[in-house]
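Of the protein chains in this complex, one is absent; all others appear in place.
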Amino acid sequence: MSDQDPARAQLADATTPLIRNAWYVVARADEITRAPLGRDVMETSLVLYRGEDGAPVALQNRCCHRSFPLAHGSLEGDGIRCGYHGLLYARDGRCIEIPMQDKIPPHLCLRAYPLVERGPFVWAWFGAADAADEDLLPHPAWLGAPDWDIYIGYLLINASYVHMHENLLDLSHLSFLHPKTFGTPEYARAPVELAIKGTDIQVWRRVECQLPDIYAVPLQWQGCRAERSSGSQFVAPGLHVNTGILRNLERAATADEALPTIRVAQLITPIDRTHLHYWFAGCRNFARGRPDIDDFMRSAQIKAFTEDQFAMEEIARMQRVDGHTPHTEMHIPTDAAGLAMRRHLRALAAREAL
Amino acid sequence: MSDQDPARAQLADATTPLIRNAWYVVARADEITRAPLGRDVMETSLVLYRGEDGAPVALQNRCCHRSFPLAHGSLEGDGIRCGYHGLLYARDGRCIEIPMQDKIPPHLCLRAYPLVERGPFVWAWFGAADAADEDLLPHPAWLGAPDWDIYIGYLLINASYVHMHENLLDLSHLSFLHPKTFGTPEYARAPVELAIKGTDIQVWRRVECQLPDIYAVPLQWQGCRAERSSGSQFVAPGLHVNTGILRNLERAATADEALPTIRVAQLITPIDRTHLHYWFAGCRNFARGRPDIDDFMRSAQIKAFTEDQFAMEEIARMQRVDGHTPHTEMHIPTDAAGLAMRRHLRALAAREAL
Partner (left out) sequence: MSDQDPARAQLADATTPLIRNAWYVVARADEITRAPLGRDVMETSLVLYRGEDGAPVALQNRCCHRSFPLAHGSLEGDGIRCGYHGLLYARDGRCIEIPMQDKIPPHLCLRAYPLVERGPFVWAWFGAADAADEDLLPHPAWLGAPDWDIYIGYLLINASYVHMHENLLDLSHLSFLHPKTFGTPEYARAPVELAIKGTDIQVWRRVECQLPDIYAVPLQWQGCRAERSSGSQFVAPGLHVNTGILRNLERAATADEALPTIRVAQLITPIDRTHLHYWFAGCRNFARGRPDIDDFMRSAQIKAFTEDQFAMEEIARMQRVDGHTPHTEMHIPTDAAGLAMRRHLRALAAREAL
């Protein structure tokens, strides 16, 4: 398959325009307070704060007068005053006061971004505000639900969000990139089950193995044979979900006992085409009420995700260093889910370009 | 006003070519000695030194043979010898010796830049040498004059000199960006007086207030009500002047007593379109002969100008981060002086492009 191949042209990569008609996490809910917070996302800069009613607000960070970041300004009631010339903006972005001026030019307003706060995260919509449909929010019900214990982590990754999604959709790399964290040798030999229905793109693998410590320690299953079913699902440009369902093969579960399950929401927010915010929230139905287990699993996951970060950033470096050499990306059968996802993102981008 | 608006197209900004037919400070006089000094200014690199008569010399720093900087060479009489192949240049830039060669190619010469040393600074002309008119030198008579005490400071600012001039012409930001240094809350409410006569662009504001420490301490007026008249003047691409005239409202001045006055010459020299050298010289007619007051005022001014630097550099960052988002710069009435200055710089650049 060559660069000239029409099929390849249909795959999103690090040069594809970002998808704006989508919801993306812009902050953990507890990061947004009554002190303005600047955050760069989706090739734009936002200022985030809470109004007097506690609801989060996202405005364009760049003052429309002289481009000073509003994040350095101060809140006044529901509004925010620029720290350079004192322009005061309402929470809907309209300028409502200019010091010493009677009249305010009618176009003097900041873009406001629709937000939804749901569980531990706040999501923003980057397309046209009137197209922001809360029903499209990919927040899964279990994320932040009381019957799941949760830990949250974060990494800043200098790579394309397309490559990150592809990496997460691909369970075949676990034995090679993550042999000491997530992967066990059995993974490389386990058959993969693709489930691609339109834009619902999932991959599943089932192995019998000794679980890696990240699961074995919280379950106290070290040394036991277990069945591990792992699923990866591309949900939306801003969300990926990994699921692990575990069964101890040396102990019978009681009839009413739910299988130990971990779901990891991977909140992927492009900063631009080659940098991304990566929040992850691990939710489990076992070893509950144990902050020490939260810490243990978060540490183990950060260690494993740092391996992904290393791979993503090294790939970006190869693309730069080797940029003069003609290169054709080759595919293998286990890439099918990733390719479906990249075709989907490419189609979304093409639609937005119309 | 949109990006397509013809009026906007007439405003200089960080993309406008630099104005070459103008004088700019290239160094403090005491920086130029018998040891060659390299300095990058106006998208070019200079070597500066003093001839045997003590007069300053500015030559193109890039050797016309193999581009090694002459600043790493050594002086021989009035000339400078390149530290790479030993070519010797006279102070007018002509190559006068090539080791082991009898003939010197006639075009082998460095560009020499007309200089004027005046008071504490040395100014260079970057247009055609025969157009260098010392009468156009914007050096004000009081700068370095014996009846004014002086302190000098310097900052390197990673921003456009156009934005720096606009910032200095705008007294409305004092209460917001400089509340703890220059600004007092009264400033935001004081009427501004514009005085735009052709290319003489000035702004004045008068407030009654308790003076900020930078003035109150040297005058020993802490806690007194005072009148503060502040003026900002765009003089030339390379010079801005701020003036403060102070009157104690709780003490009558004697008839023959000059009002305490501070004049700050702001020497603005673009390094390129997005970086600038910023020298400032504060001259006062009060608290004279007091090096401790020099130090106190220089420190206070550096603190305040560092706030300007922060604003300029954050604005430059916003323009980069937010570069993908369509943006229209909006204006407010107090921008009138800055807009006049930007229109003027734009017209100068257009004239130079002919």
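Per-chain residue numbering starts at 1, and chain names A and B are given in the order in which the chains are listed.
In this section, a residue touches a chain if its C-beta (ideal position, glycine included) is under 8 Å from a C-beta of that chain, and two chains touch if they have at least 3 such contacts.
The structure displayed is predicted, hence computed values, not measured ones.
Student: Touch as defined at the start, partner being the missing chain; which of B:Val26, B:Leu48, B:Cys64 or B:Ile201 qualifies?
Tutor: Reading the full complex, the residue touching the unseen chain is B:Cys64.
Student: What does the interface between subunit A and the hidden chain look like in terms of residue numbers?
Tutor: 163, 166, 170, 172-173, 175-177, 188-192, 311, 314-315, 317-319, 321-325, 327-334
Student: Using the document's contact rule, name the residues of subunit B that touch the chain not shown here.
Tutor: So the residues of subunit B touching the missing chain come out as 40, 43-45, 60-62, 64-69, 72, 81-87, 98-101, 103, 105, 107-108, 272.
Please note the rule applied: only the chains that are shown with their structure count from here on.
Student: For the Cα fit of subunit A against subunit B, please give the angle of the superposing rotation, nearest 5 degrees.
Tutor: Between subunit A and subunit B, the superposition angle is 120 degrees.
Student: With chain centres taken as the means of their Cα atoms, state the distance from subunit A to subunit B in Å.
Tutor: Between these chains, centre-to-centre, one finds 47 Å.
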